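See structure below.
Excluded from the complex is one protein chain; the other protein chains are retained at their positions.
Naming follows writing order (A, B, C, D and E), and every chain is counted from residue 1.
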Amino acid sequence: MTTLHLLSQSPFTSPLDSILRPLGVRDGLLLCGDACHALQPGSAPLELLEHLPASIAIHALEEDLQARNLTAPERVQVVDYPDFVELCTRYDKVNGWL
Amino acid sequence: MTTLHLLSQSPFTSPLDSILRPLGVRDGLLLCGDACHALQPGSAPLELLEHLPASIAIHALEEDLQARNLTAPERVQVVDYPDFVELCTRYDKVNGWL
Amino acid sequence: MAKSMLIVSRHSPWSGLGAREALDIALAGGAFELPIGLLFLDDGVFQLLPGQRPAAVEQKDLAANLQALPLFGVEDLYVCRQSLRLRGLDGQPLALPATALEGPELADLFDRYDLVITL
Amino acid sequence: MAKSMLIVSRHSPWSGLGAREALDIALAGGAFELPIGLLFLDDGVFQLLPGQRPAAVEQKDLAANLQALPLFGVEDLYVCRQSLRLRGLDGQPLALPATALEGPELADLFDRYDLVITL
Amino acid sequence: MKFAIALFAPPHAPSSRRALRFAEAVLAGGHEINRLFFYQDGVHNASGGIVTPQDETDLAAQWRAFVERHELDAVVCIAAALRRGVLDTQEAQRYGRAAVAVTPPWELSGLGQLHEAAQQADRLVCFGGV
Partner (left out) sequence: MKFAIALFAPPHAPSSRRALRFAEAVLAGGHEINRLFFYQDGVHNASGGIVTPQDETDLAAQWRAFVERHELDAVVCIAAALRRGVLDTQEAQRYGRAAVAVTPPWELSGLGQLHEAAQQADRLVCFGGV
């Protein structure tokens, strides 16, 4: 059963480690809110994300990237709300890391 | 102007680093709430605290130690609420790290 | 057939309502005879420590509610070993018989359940 | 003589009310002509980044309020260099002229003020 | 698909707005919402007392409008609401409080409603934190 993991906390305030630990190889990540700061070039969280298995799809919510003036690297797919809903249907379940 | 720093967040959730950075050598620390878990033997936060200059007094609120079944090492003074008030008068100002 | 739910409890016992409100979801699920699993993660592992005295901070005893879990049919208890280790607690006795998991075992745990709620 | 107050702002701009409510204390202090210092620490440094578009998440522009600080007499702005560095932001242009401090300079800053509020 | 949506954060948290925009997209995409469930500080989203500055997004008002427009089943956890002072007429009377914050279509009920919604939906999506 695959899981889509929603992340919204800043990776600098809530370290990603314990969130990435239960990640399965067919799971997906959706970064929203301050979790998008994990895409800050040159930061440790981005390094962590880039070392995830390629089978784990990483997405980021467009509006949160725009608000923060962030650009998603190639590895990351930018999504809007309709895409977000579609993602939820594609994975077997959704886990919101509060 | 000396500062008494109040800590209440868990050091495992809110890393101590940025809190200890502005610490002056004549400042004091008061651990309360989940910040008392920093006294867990064998943990990284305790290591950090033990490496602070000896001039920095470390205190911990008795009730929070009791609730958590924790024992304070020698380096740490256990205080109750009247002591807490007295500490506030002894330092020039008080900073609550929320 | 009822869907199974994994509840991930990440809050320490005396830091507010987080631990209690996660536990309440587990107990409510048990009362409805749903298959519930409970994973203690991050500061949530502090809920499992023996010898706590919540009365010292005028709190109700969460341990009593935790002990009630089996009565509600909630018997699948898990704890993240890495969370214990980071807190200097690995190998210490726990107040509840929770299975310690690490690495891929955690991913397997998530995989097994139909639903997951993290609090 | 009025006491000086250091306000330590640790919250990112779009993560809730933390950044705005810290700023409001600074602006209120400025309005009363009190000597106010403002330190951006931890995720608070994100408040200083240029090019943000709060409208994308239906938020009011915090930058406008930040720009108003000098009008309220709040000109002592500081940012923690280590916080910038950890976030890959050291050396990047900032939207406000904040003095970057590190190590003992931070302790000196705290030392200089009569009062401190961290939000 | 049938979605159950739970919200654990107050209206001033970005996750409240995110949950609402998500819920709107669920319906716009031709899916169904079988229940909205408000828990923890999320109960404040149902409060009729919240006054948002005129130039800011009023999430409490938007949630109410959304629930009314689509005639959704919107449940507020009663235990969480009582602890946070978010009472409906009945609870305010029961406990002798003046402050009535919750009115229909919001409904105070127990955690069983969360489990029931999760069991009956194809997806449970929880929003909270920031």
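Rule of thumb we're sticking to: contacts are C-beta pairs under 8 Å (C-beta built on N, C-alpha and C of every residue); 3 or more make two chains touch, one makes a residue touch a chain.
All values derive from a computational prediction rather than experimental measurement.
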Displayed partners of the chain not shown (whole complex): B, C, D, E
Chain not shown: contacting residue from E:L20, E:A74 or E:L87: E:L87
Chain E residues that touch the omitted chain in the full complex: 10, 12, 44, 47-53, 60, 82-87, 91-92, 95, 97-101, 103
Positions on chain C contacted by the hidden chain, ascending: 14-17, 57-60
Sites on chain B contacted by the missing partner chain, in the whole complex: 6, 8-10, 32-34, 61, 81-82, 84-86, 88-89, 93-98
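Quick note on the criterion: only the chains that are shown with their structure count from here on.
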Common touching chains of chain E and chain A: C, D
Per Cα centroids, the chain farthest from chain A: B
Farthest-lying chain, centroid of Cα atoms versus that of chain E: B
Mean-CA-position distance for chain C and chain B (Å): 28
Approximate Å spacing (C-alpha centroids) for the pair chain B, chain E: 39
In chain D, residues with contacts to at least two other chains: 14-15, 42, 57, 59
Shared interface positions of chain A, touching two or more other chains: 10, 13, 33-34, 93, 95-98
